[in-house]
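Dumping the structure here so I can ask a few things about it.
All protein chains but one are shown in place.
Chain IDs A and B follow the sequence of writing; residue 1 opens each chain.
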Amino acid sequence: MTINGHKLPKMAALVVWLIIWEIVGQFDLLMLFPPFSSVLMAMGEVVTSRSFGNAVWITLSCYAMGMALALVVGITIGILMGLFKPVDNMLNMWVNVFLSAPLSALVPIFMILFGLGTPTVVVTVFMFAVWIIVLDTRAGVQNISPSLIEMSHSFGANRFERARIVLLAALPEILAGIRLGMVRGVKGVVIGQLLVSIIGVGALFALYQQNFLMSHFWALIVLLFTFALTMADLIGRLEKRIEYYAHVRS
Amino acid sequence: MKIATPDTLEKGASPVGASNKIIEVKGVSKVYGTEVVALNDINLDFQAGQLTSLLGPSGCGKTTLLKIIAGLLPATQGEVLVNGKKIAGPGPERAFVFQDFALLPWASVLDNAAFGLKMQGMGKTEREEIANHYVREVGLDGFQKSYPHQLSGGMRQRVGLARALSVNADVLLMDEPFSAVDEQTRRKFQEDLIRLREVEKKTFIFVTHSIEEAVYVSDRIILLSPRPGRVSEIIDPDIPGDIGPDELRRNEVYLETVESIWHGIKKYVE
Partner (left out) sequence: MSTFNTADPALLHDRADAPGLASRLAQLPLIWKLLSVALFALAWELAGRSGFNFSFPTFSATVTAFWEMVVDGSMGMAYLRTLEPLLIGLAFSLVVGITMGVAMGLREDVEWLALPIFIVMQAAPMAALIPLVTFIYGISITAKVIAVVMLAMPVITINSYKAVRNVPGSLVSMCHSFMGSRPKQIWYVVIPAASPMMFAGLRLGVAEGFSGVVLAELLITPTGIGDLITFHRSVANFAHMYATIASIVLFAVIAVGLLQWVETLLFRPEKRSVK
């Protein structure tokens, strides 16, 4: 958008919202929002506390493990479903079920099966992320032009080279699925910790809530949100780098 | 290069006379940003009842000019007069036919054809009756309840044409209307257009990038050249009007005219 001929950058509106936040907080307009400046100050305290360091470690490690699992399992199943109709017939229904199901409802089950600790959070991340990865990988494989596969066959490519071609040709969709999976994974790691509630950020949120430390609560939220957006952005950049061949594949 | 002469003007002119200027373009320029001059000082008159083509290579501004006349784009400078009055946007006396058909995918052929009348506030029975007449006239009788996705490209363009005819505008503005259909359909459309012009007695302004098409259908050809867009020539094809379509395409005057225009344009394409 332009004002008097000067183009305004896209996410600059967030600055406007932060200013509004500050004003709302200073004048006590909404109980929900303390002034942004006090959130910033609390952030210093939050970041340097020991339980924060612990929470970060739990969040990052559970996220990494859960996502790694989701990537391996998701891409594999997605490729199998894309290439082999019987596999697709058996599993397609379940993928769609889990995509539209309220996965948070399953967490109590995980808590009983895996205990009230990090394994549950890892499983939660996995369950949140894997299904969209499967779906998009499958779509990517199904969209591969048959002539590409025939071509590699006719030039005598062996099994591994053909698999590599399949992977590269489906890569744009796979990366799109991974990006969505990573966003869901962040939601999973937070929801997992919230429901388990005695570890990681779940414990921290509970602590701040019980002691009415609003600014600290918001500071933690801002940090979490930034983490989520950074992850989404990083994968987005990777997607852009391979976008050049996405349109020319068929 | 053929300058307008009285007998060639009579070929398609309305009985009102050669001085009936239905559209006047006065000093129209169109600049995008500060640098891109799409059109530079265009001065043109269009006679009522004539079929005029705007012809030229890409970038010469022909579609831009057409849209300015239609009132869909504002001119940066200059003005357009329709029947002596300055325009400020689209008007009921001008109807536009789009290159990509611009049909509502969720509406039937009849509803699409009646859309222009609906926008003008006409009641349902009345507008369906008028639209139905033109749907039949463009040769789509029986398809009134069909949907665009069920029609071929040529049929879809006919719906667009029926829609433009239904509003009974004096001027029909057509933006490369036959470029999105196959060659055979395109030729048939060109013949239909000439016949239509005899029946409807409206003014047509027609954008095309095909020299053959322009020479085939037009009373007058306005050649535009690019960078910046300006009028380079005005040509009145001197082709006899009473020969059949197939002989017309082999007529010497026709072929010569096409050749000379091509040589004129060549230097802008290379």
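In this section, a residue touches a chain if its C-beta (ideal position, glycine included) is under 8 Å from a C-beta of that chain, and two chains touch if they have at least 3 such contacts.
Just so we're clear, the structure is a prediction, and the values are computed from it rather than from any experiment.
Participant: Name every shown chain in contact with the chain that has been left out of the document.
Facilitator: Counting the whole assembly, the omitted chain is in touch with A, B.
Participant: Can you tell me which of B:27, B:74 or B:92 touches the chain that was removed from the display?
Facilitator: B:92
Participant: Looking at A:39, A:67, A:103 or A:123, which makes contact with the chain not pictured?
Facilitator: From the options A:39, A:67, A:103 or A:123, the contact with the absent chain belongs to A:103.
Participant: By the contact definition given up top, give the residues of chain B that touch the hidden chain.
Facilitator: 70-72, 90-92, 95-96, 98, 100, 102-106, 115-116, 118-120, 147-149, 156, 163, 167
Participant: Since one chain has been left out of the picture, which residues of chain A touch it in the full complex?
Facilitator: Per the touch rule, chain A residues meeting the hidden chain are 1, 8, 10-14, 16-17, 31-32, 85-86, 89-91, 93-94, 96-97, 99-109, 112-113, 183, 186-187, 189-191, 194-195, 201, 205-206, 209, 212, 214, 217-218, 220-221, 224-225, 228-229, 232.
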